[in-house]
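Structure first, commentary second.
Excluded from the complex is one protein chain; the other protein chains are retained at their positions.
Order as written gives the chain letters A and B; numbering starts at 1 within each chain.
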Amino acid sequence: MTPILEIRGLAKSFGGLRVIQSLDVTVGAGEIVSVIGPNGAGKTTLFNMISGIYQPDVGEILLDGASIVGASPEQIANLGIARTFQTLRIFLNMTVRENVMAATYGATKTRLWQSVLRTPAARREEQAIRRLAEEKLGFFGDRLVGYRWDQPAYSLSYANRRRLEIARAMASEPRLLMLDEPAAGMNPAETREVTELIGRLREEAGYSILVIEHDMHVVEGISDRVVALDHGVKIAEGSFEEVAEDPGVIEAYLGHGAAKTR
Amino acid sequence: MENFLQQTVNGLTLGSVYALLALGYSMVYGVLKFLNFAHGEVYMFGAFAGYGVLTVLGGPSALMVPVWAAVALMFVASMAVASGIGLALERFAYRPLRNASRLAPLISAIGASFFLQAAALLLFSANSRSYEAPELIPIDTAMTVGPIDVWAVRILVIVTAVVLMILLTWWVQRSRVGKAVRAVSFDSEAAAMMGIDVDRVIVVTFLIGSALAGVGGVMVGLVFGRIFHLMGFVAGLKAFTAAVVGGIGSIPGAMLGGLLIGFAEAYTTAYISSTFQNLIVFALLITFLLIRPSGFLGRPELAKV
Partner (left out) sequence: MSDIGVDRWVEESGDRHEQYSGWTAPARRLFDSIRPGWRLGGFVFLLALFPILAPQGTVRVGITALLLVMLALGLNVVVGWAGLLDLGYVAFYGFGAYFYAIVASDQLPAHWPSWIAIPVIVVATALLGALLSLPSRRLVGDYLAIMTLFFAQVFVELVRNFQRLPGISPDFDLTGGPNGITGVTPWSLFGFEFNTFNRNFYLLLALLVLLVVGLHNIDNSRTGRAWRALREDTLAAEHMTTPVNRLKMLAFAVGAAIAGLTGTIFASVQVGVFPNNFLLVFLITIYAALILGGIGSIPGAVVGAIVVAFAPELLRNPGTGSWLFYIGLVAILVGTLKKWSLVAGIVAGVAAFGFLVRQTALTIWDDSILGVANDTFVARIVDGWLLILGQHQDVVANYAFVLTVVGGLGVTVTKGWWRAVVAIPTIYLAILVWENKLALQPAVTRQLLFGGVLMVMMAVRPQGILGTRRVEIT
């Protein structure tokens, strides 16, 4: 079976700085793969290349076997990759529901004149995406439902904002979901919830998921496979246990010579 | 050939003024990443301040002090008034909006420009004033450079501008505050973390930029005679073009851009038609924005996602 995402020989430099060198990563259908590594290892750059913000200098990125290199972020989103951002980029001044509805643009086809006249077809489609948005928001229990739908997104707590961002990503009905540090800034209870959530995203919604994460509890709880990067190079790959024991990984996180003390 | 040389001198003169104005735009953009639309009005008030001093000193025909003293005082007064207005703008119109949307400071600057133009109209009425420069510094006081005669006034303008620009460059390269300005231009957050008082740097930038604009205003009065409340608008647009063409945020860029626009205007007026001088300058700007927004000497922006 073709993997959902296949990256081969990827490399990227900014000026003289080589951010990613000769990287191979695969995500199989229905798999959850975590990417870990110290800051500056190139993880977000990897995401940015997959989602189309940067073009790789060399290498291939294949979505379901088809190359997406050179495509714009909008095209890639339409092809089935959705992501969240490390810095959290929701539409603060739009309501919660509108945030999620906004992601359905590529799947809808109401023309401007139909919107102006509010034709029956336009109204039907509007109702449909409204229901879709509410359904996706319902994935998070009661947290983002009811009166919250009409609240501006800036009124949400930090954890709820992260959930909103995931709901928004889900609304574009992707095949591959990329989560950039979904548990960043969360307390232990919220972190546990995120771990469960990611599992449910795969079980109930069937997404293949690529995750960047620093919190090892989350990584341990969710990953089928873990890929460890350092300075743009893959230094280990395997199950969580294998990667956690890998001396190169320990050194990358804890410094030279730390591996010996393990 | 003679005409060409004459036009070159015109270009240098105009270019000097535009360079001084463009420096203000560039420096402020460098530290704040913000375009001070009201900069042209600062220049205009500088010109009027110079005129005021000239009148107080008895006017061009009945000066109470030697000519060089009068001109020096005019420069000083214009710098003072222009800086005052510039600093007031920074403190009251722009500083409160540092963390607002990118639209807010722009709108505020446009409002400030509008307000200042109206204030000038109120204070000075719509009548233009004249420095009557030929009486002040007679036309026949000229230097002969090659086949042409260069009026003393133009030499004064060019030399003053060059001296100021040299001083500025030295100051930015060597002095502590100058280096701080460069640091803040580069990365204001990092500069703050290194202990640089970013607010003070911004104030100094506005001070210097506005003072230079004030000097430019007096120069225009000396060379062209007529000053009026709307002079800041078109000059501002052209100086702004100069800043962009040279590379906004870059001090040498502003100087280069100023010269280029000065030459463009001089040659267009002479060889094509004065009607089109504005059009050509505007077209230049649009072209640059489309092809190379960072101008000749500017740095292309790299944003981290």
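Just so it is clear, contacts are C-beta pairs under 8 Å (C-beta built on N, C-alpha and C of every residue); 3 or more make two chains touch, one makes a residue touch a chain.
All figures in this text were calculated on a predicted structure; none of them were measured in a lab.
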{"item": "Contacting the left-out chain in the complete assembly, out of A:Val25, A:Leu46, A:Met101 or A:Met186", "value": "A:Met101"}
{"item": "Selected residue (touches chain absent from view) among B:Val67, B:Ala104, B:Ala152 or B:Leu207", "value": "B:Ala104"}
{"item": "Chain not shown: contacting residue from A:Thr2, A:Ser67 or A:Ser115", "value": "A:Ser115"}
{"item": "Touch residues of chain A, complete complex, unshown partner", "value": "51, 53, 72-74, 77-78, 82-83, 85, 89-94, 98, 101-108, 110, 112, 115-118, 122, 125-126, 129, 140-143, 145-148, 151-152, 154, 168-169, 171-172, 189, 192-193, 196"}
{"item": "Chain B residues touching the omitted chain (full complex)", "value": "33-35, 88, 91-93, 96-97, 99-108, 110-119, 121-123, 233, 237, 240-241, 244, 273, 275-276, 278-279, 282-283, 285-286, 289-290, 293, 305"}
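In the analysis below, only the chains that are shown with their structure count from here on.
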{"item": "Distance from the mean Cα position of chain B to that of chain A, given in whole angstrom", "value": "49"}
